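One protein chain is absent from this view; the other protein chains keep their places.
Read from first to last, the chains carry the letters A and B; within each, the first residue is number 1.
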Amino acid sequence: MHVEVRGLNKKFGDFQAVRDVEFAIGKGQLIGLLGPSGGGKTSILRMLAGLEKPDSGDILFHGRRVNDLPPQERGIGFVFQNYALFKHMTVADNIAFGLQVKKWPKPKIKERIAELVELTGLAGFEKRFPHQLSGGQRQRVAFARALAPEPQLLLLDEPFAAIDAKIRHELRSWLREMIDRLGITSIFVTHDQDEAIEVADEIMIISKGKVEQKGTPWEIYKNPQTPFVASFIGESTVIEDIASLKGFEAAASWPGTKGLIRPEYIEVGKENEFILLSATEAGRVSHVHFRGSEWLVEVQVGEIKLVTYRSLEKKVLQPGEEVRVLVHRAYLFNDNDNWVMENKLKEDPLPVHI
Amino acid sequence: MKALWITLTFIVFALLLGIPVVRIAGGAWDDGWSGFAAGLSRPEAVHALMMTGLIVVIVTAVNALFGVMLALYLVRAKWLGTQLKRIMNSIVDLPFAVSPVIGGLMIVLLLGPDTALGSLLNKAGVPIVYALPGMVIATLFVTFPLIVREVMPVLQEIGDQQEEAAHLLGAYAWTTFWRVTWPSIRWSVVYGVVLTVARTLGEFGAVLVVSGNIINKTQTATTLVYEDVENFNLTAANAVALVLAACSIGLLLFMEWAKSRKAS
């Protein structure tokens, strides 16, 4: 289903939960609404579902305005954060509910349940009650229940928030696969960037009720359009006095400009590890943390503290050791503008871009 | 120390609760089985018990319906402002703080034969005070908070997400209530209903004031006990009181059972 939202606003008392939100979503896409908690993501989702009335703005499905349509008639599947399973009904009854309400014939309901139980890997659990299921299984039931009446749009509110970290991973790829297979337009809300990056076709970053940026995960990472997006996506260190770093002296010509540097923009190592030694800066290792698959290295360069990763294959650095530091690029921003600046001293671009 | 406290508790319970109940059970048999049977088979006793039964049925039905709906509105309704909801919420409790006698007095003052409304209704052939309708209204007033107060916390606890899920699956209010909300609240409703029955059965002050306690007309079981005692007819009073007490204790046992169901 094609979904379009224009000029959406919602206030709760004095709190402006959603302000002037606009977006369009193509058929079959999986969109992640990403942002800090309390940023208005869930309010947007609930307005799409018809559970909240927007103060102003239009919601269009297939080009038709649905603002005045009650939730019963919007044909939406919704998966709640805590699943909201009917706790006095079995798995099969939960899935059947929407079909019974729509007065499907009994044999067809049975068929549909069997189909969904198969699809969600819940075979053998049909007679169980929600409290007899694990978190991951409940999530699947919620998913099956939402899909049963064949909705054209699936909305998921923090679908993995209540699940153990280990199973969460598994479920994410399962969900992605499932949605691909069904080809249903889906929107999910999350505050976990890994989740959004991993699952979504496109991400909308939402903060303080506004859409900060919409795009593929890669676009957003590579080309953040606001300082909020830059600092929210990925890890980063904000540097007040970016002009004091070698290669970024030019930043001084824009007063009040700060820099944001991601760990992966930085290389750290002994002198012999660099070809372009002139572009590097002298630093001293202050801390080294083992992170399972790599080292996390903190280096002090003059007044500035930088954080970066180092492969386990390379020589182990010790705290206090003198090292060279190469900063490939920084994301610069001031009150009016923001852009990416490459290290000016690095004439030779590296063969592999990050 | 622990043993001392437990013993003390047992003594308090025995003195305060145990002995009086045993006493009344014994008192009814002062004149043997025949005295008990005679006390109960008097026409006024039969009529009074019927009257009590009738009031219990009407009051429970009305309060169950309105109590559940009011609880739903007070917890869920968005059309009631938060401020108004808060005010209504505190008003719901007021009958608890009103002495039953005062509750009865209110109805006499509003609908008594001397008032405009009362005489109008009287002329229309619907006497309120000193008749069944007044007694029902008085009991409704006194028992009003019981069901509301039992159901509201459960509604708050289960939240509205299950209901929202039902809406999104296409169910309108009626279906949602019966298929999703009701199964979650039904044991609380049962519990509230039992409380209402017990309270209605035992209602005395309000009914006494409103009914005028007319034998074979507006006398209920409790007001009959009162009159028997006033007439020093203790054995007969005991017989009726024992029936009432037995009903109450039966309800109490049922309540314990409903409580355990509610918890599960």
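Note that contacts are C-beta pairs under 8 Å (C-beta built on N, C-alpha and C of every residue); 3 or more make two chains touch, one makes a residue touch a chain.
By definition in this document, contacts and distances are computed from a predicted model.
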Protein name as given in UniProt for the chain not displayed, "Magnesium chelatase", "Alpha-D-ribose 1-methylphosphonate 5-phosphate C-P lyase", "Molybdenum transport system permease" or "N-acetylmuramoyl-L-alanine amidase": "Molybdenum transport system permease"
In the full complex, displayed partners of the excluded chain: B
Of B:49, B:75, B:108 or B:121, the residue in touch with the unshown chain: B:108
Could you list which residues of chain B touch the chain missing from the display? 2, 5-6, 8-10, 12-13, 16-21, 23-24, 27, 66, 69-70, 73, 77, 79, 88, 90-110, 112, 137, 140-141, 144, 172-173, 198, 201-205, 208-209, 221-223, 225-226, 229, 234, 237-238, 241, 244-245, 248-249, 251-253, 255-256
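The rule is short, and it goes like this: only the chains that are shown with their structure count from here on.
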Over in the complex, which chain B residues touch chain A? Could you list them? 159, 161-162, 164-172, 175, 179-180, 183-184
For the complex, which residues does chain A have touching chain B? 49-51, 70-74, 76-78, 80, 82, 84-88, 97-98, 101-102, 145-146, 148-149
